[in-house]
Structures are given as structure tokens and as C-alpha cells.
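Removed: one protein chain of the complex. Kept in place: all other protein chains.
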Amino acid sequence: MGYSAFKVFWEGLTGNKGWKPVWREPDPKPQYDIVIVGAGGHGLATAYYLAKEFGITNVAVLEKGWLGSGNIGRNTTIIRSNYLLPGNQPFYEKSLKLWENLEQDFNYNAMVSQRSILNLIHSDPQRDAFARRANAMRLSGADSELLGPEEIRALCPFLDFDNARFPIQGALRQKRGGTVRHDAVAWGYARGADMRGVDIIQNCEVTGFRMENGACVGVETARGPIRAGKTAVCVAGSSSRVMALAGMRLPIESHVLQAFVTEGLKPTLPGVITFGAGHFYVSQSDKGGLVFGGDIDGYNTYAQRGNLPVVEDVCEGGMAIMPMIGRARLLRMWGGVMDMSMDGSPFIDKTHIDGLYFNGGWCYGGFKATPASGYCYAHLLATGRPHEVAGAFRLDRFRRGAPIDEKGVGAHPNLH
Amino acid sequence: MIIDHPLLGPRDAAEFVYKGDAALIDRPDWQAEDAADKFHEYMYLRDNVAGEMAELWYHEHGDRSWLVVTRNTLTHKITSVELARDVARRRGRGK
Partner (left out) sequence: MTRPNRLNPGLTDRARPLNFSFNGRNMMGYQGDTLASALLANGQRLIARSFKYHRPRGVFSAGSEEPNALVQLRRGAALEPNTRATVAELFDGLHATSQNHRGSLEFDIMAVNDLLAPFLSAGFYYKTFMWPKAFWEKLYEPVIRASAGLGRLSLQPDPDVYDHGYLHCDLLVIGAGPAGLSAALAAGRAKARVIVADEDFRPGGRLNSETYEVDAIPGHDWAARAWAELLAMDNVRCMTRTSVFGAFDHGIFGALERRTDHLANSGGKPRQVLWRIYSRRSVLCAGATERPIAFANNDRPGVMLAGAVRAYSNRFGVTPGQRVAVFTNNDDGRRTAADLSALGVAVTGIVDTRLDEFIVDTTGRKELKTVLTNAGRRIEADCLAVSGGWSPNVHLTCHQRGRPTWRDDIAAFVPGPDLPPGMAVAGAANGAMTLAAALAEGRAAANAAVRDLGFAPSRKPVPRAEDEAFDIKPFWHVKGHKRAWVDLQNDVTAKDIRQSHLEGFRAVEHLKRYTTLGMATDQGKTANVLGLALMAEASGKTIPETGTTIFRPPCTPVPIGAFAGRARGRDFRPVRRTPSHAWAQENGADFVETGIWLRAQWFRHPGEKGWRDSVDREVTQTRRSVGICDVTTLGKIDVQGRDAAEFLNKIYANAFAGLPVGKVRYGLMLREDGICHDDGTTARLGETHFVMTTTTANAATVFRNMEFARQCLWPDLDVHLISTTDAWAQFAVAGPNARALLAKVVDDLDLSNAAFPFMACAECTVCGGTPARLFRISFSGELAYEIAVPARYGDAMIRALMAAGKEFAVVPYGTEALGVMRIEKGHAAGNELNGQTTAAQLGLGRMVSKKKDGIGSTLSERPEMNRDDDLRLVGFQPVDPSDALNAGAHFIEINDETPDMHSDLGWMTSVAHSPELGHSIGLGFLKRGADRMGDILRAYDPVRGKDTRVRVVATHHIDPEGERQRG
């Protein structure tokens, strides 16, 4: 069913009774060309691009809960391509370009809102680092600007310019950065994949991999075995647990990232703002809530909840940078389990087991990567070769000595 | 969270800095034949268990003890806390 203003109008006139299910609820078939494990954003995007770009539609996406229940349903919705390192930046720029055409591409309004991202600068070394980054962004074909305090004041007069412990000295701005309605991304990809014949099977947990002669030939599930030409794991947050079923240990730890939203408020913020001298980033949703977050709690956990010290730390950052939000009430906090990798960067790769592929390690940056991750994973699955913008995301990079460490903190997952 | 420090009693977890899996105590022998592989595994690969896990916490805002805390990563329940030095010695580390 195509969506359009006319369709909404017609259904409105006829009592909204003609809407059809956005996706089928199929039973699993015994065999698929490709089985994707995990119907989160990346898994659904992979299925969508496999079908749409590579013509592979005999595909199942298996999900242990409801589709979109991964971190696509729990994040702060930010998109940007303001990375530094050559292993990362072209990938995120590819992702941003896909975001920019996504809605027309999958005929679903995910409210891609490019209202800019502003990374505030509070020291000279930080300015040097952001200048390096801004130029790296330009070299990758992305947009970037360095702003001075007066330009920032004009954009955001509510920031603390006069009484700050760490005065604002400037900012890196990417105008094309912004936010997206996160759930709609999952729904749009699911709908697009389903329409092209992909089976999305909810409430179907994978409990093991079927191995023959050392190769992976499918999965065991709560709803019986399913054979697959290729098995593509895409379960960030549960990566270690699922890959352990194949006997693999990963360069990943699980950590919780808390995020927060306030009660609805009339629009105030011009885009995404990040504080450079504390852990705080914020945007305002189309419904009016301030959506914000900060640092991960810092200890290994699979519990989707955090603790008070980090809540306080994040709010301290918020009050330090924009003291006007003191009377805004925090309405809801939630925690997502992150695949924190050893260098803060992800993996899209074949494993050493034939037929088994892995996509994970997205740390807390997986949302913005969704389209490119799906596209590049589909490319790898369809062609057997990594996509050129994802060539650095290999599992063997630590053995080779080629980490992609944007923050420069080394093999400390909780510091990335 | 509250960590029951073996010397100081219950302390708020915010006083500590977290490092990770207590397997980081088992630093490989630099002269072993396969030292490169062993160090790669030691540094980068993790069991990342969903359940009870022995892990290293450092009482940075306290007495600067390193502790081995056994904590459940699903429930956060802590079942034991020991001085890491004792654990390290037990695991055969010395000079």
C-alpha cells in the first residue's frame, strides 16, 4: 500500500478503515538464501537493501522480540557524519547521504530533520582537534564549519556564555546533521523489505547455529531449524551472547547507555548540541521533548537500566551548558545495552566460519549508521566483498594493529 | 551500586573506576612463542558473560585498592569482593 497525502485524506473521509497491516506475520520457511538474525534497524535495513539493491528476496529476518526492539527503539536519534579517521568518515558520510533520500526511497516519513549538529569547543587543544576533524570531513565530501562564540550566541543565546566554568570558545557545526524519528526507521525498512518478499519473523529467537563440516548452514530457532545459504548476525547489544553460540569470542563488551527525555516543551533548540567539557548532548524532538544523554554507566551489564550517578553527571553537563533547562522535568530515562568494541568502531565482516557473517560493535553510534550499515552488510552478503566505505571494519584489525580509535583511549571499551 | 570493600566496608560504586574482566590480571608471558597471539587475546577478546562475572574495580576516590568484584551482569547482584592483589597471587602472579 503506497502512502501519500491523498491516501491519508481518503482514509480520513472513509473512517480510517482501509489501512492494511504494514508487514505480514509469516511462518518461517525451512530454507532461505540469507537469514538475518536480528530485526533491529541494521538487520531490517540489510534486508531492505538486499531486496532492493541486490535483488535477493529469499531472505528471512528473525527477531526474538518485536521488530525494532533493539537499540533502534532506544536511542537519541542523532544523525551526523562528523568523524575524524579515514576508516570511519567515508562510511558515515555514505550513511548521511542515504538518510537524505531515505523517505522517498522507502515511502515512509521517518522525519529526517537536518537541523544541524553543533559540537562546542572549550579549549585550544580541542579547537585544534576539531579543526583537524572539520578538514577531514571536508576531504570526505561532507560539510563542516568552525564557528566563533559570537556566531554561536546568535544561534543559541540560551547557552551559558557569561558564567561558565569552561567558557565556550567555538564550535564545529555540521549543518546536515540532525535527528530522525527512530521507530519510523525500523518500520519503514520493515515495510519496504516485507513488500519485496522478505519474511520478517517476530518472536523467533535464535538458539544455535547449524554447522556442517565446519561451515554454518543455518540456525536453530524457537520455531524450529531454518537452513540458510548465508547467516548474517546483526544483534548489537547481544552480539557476544549470540556469537558465543558459534564458539566465538569478540572484541566487544556490553555496557549500558542511559538516555533521557523531558516533558514536551515549545521548540527552543535549533538542532543537536554537544557539550565539549562534560558528558551531555541534546536535541529536541518533533513532539517537543528534550532528548538528551551523556556517558555510559561504565560497567559491563546486560540490564537495560542504569544508575543515578550517571543521571546526575549528565544533568550537571546540561545545566552547565544551558542553565535554562533547570525547570524542565525529566520525564523518562531508559538504558540501551551497547556493543562497546575495543576501539569504539564497528565490525561488518565475514567470520572465520564459512557462511557466518557478523555486524556489530556499534558502541553508542549505531543509529546514525543504520542505512550505511544495512547497505554495506547487504553488499558484503551479496557480493562477498566489503563495500569500499566499510573496508576498515574487519574483525582482524586488532591482530594486525590497525584499530580505528577516534577517541584515542585504547582497548578500554567503557571509555569510547 | 554499593561495593562492599574488604577493608573499608560498603562504599558507593561512584568512588570506583571500572576496568573490566578480571582476566586482565592474567597478562601473558612476553617471551612465549605465541606471545603476539596471546597478547592479542588478552588485550582484545572478552567472554563478556551475561551472568556472574569477576571484574576489576579501582577505588580511585578511596584507598586506591584494586578489587575483584564478582557481580551478575544481568541483575547487578554482587556476590563477592576481594583485594585484587590476593586474587593475583592466587592466580600465580608474583614478581
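Details
Here the chain labels run A and B in written order, and each chain numbers its own residues starting at 1.
Following the convention adopted for this analysis, contacts are C-beta pairs under 8 Å (C-beta built on N, C-alpha and C of every residue); 3 or more make two chains touch, one makes a residue touch a chain.
As the structure is a prediction and not an experimental result, all values here were calculated from the model.
The residue from A:Gly208, A:Gly224 or A:Pro323 that touches the chain not shown here is A:Pro323. The residue touching the chain not shown here, chosen from A:Asn135, A:Thr207 or A:Thr383, is A:Asn135.
Contact with the omitted chain, checked across A:Trp23, A:Phe347 or A:Tyr364, is made by A:Trp23. Contacts to the hidden chain, counted on subunit A, fall at residues 3-5, 7-9, 11-13, 15-17, 19-23, 25, 65-66, 68-69, 73, 86, 89-90, 103-104, 107-114, 122-125, 127-136, 138-141, 144-146, 157-158, 160, 163-167, 181, 183-184, 187-188, 202, 262-268, 277-278, 284-289, 303-305, 307-308, 311-312, 314-316, 318-320, 323-334, 397, 399-403, 405, 407-411. The missing chain lies against subunit B, touching residues 1-2, 17, 19, 24-25, 27-28, 30-31, 35-36, 39-40, 43, 56, 58, 60, 64-66, 75-78, 83-85, 87-89, 93-95.
Please note the rule applied: only the chains that are shown with their structure count from here on.
The distance from the centre of subunit A to the centre of subunit B, each centre being the mean of the chain's C-alpha atoms, comes to 30 Å.
Of all residues in subunit A, only 240-241, 249-254, 298-303, 307, 309, 342, 398-399, 411-414 touch subunit B in the complex they form.
Within the complex formed with subunit A, the subunit B residues making contact are 1, 12-14, 18-21, 37, 40-41, 43-48, 50, 53, 55, 71, 73-76.
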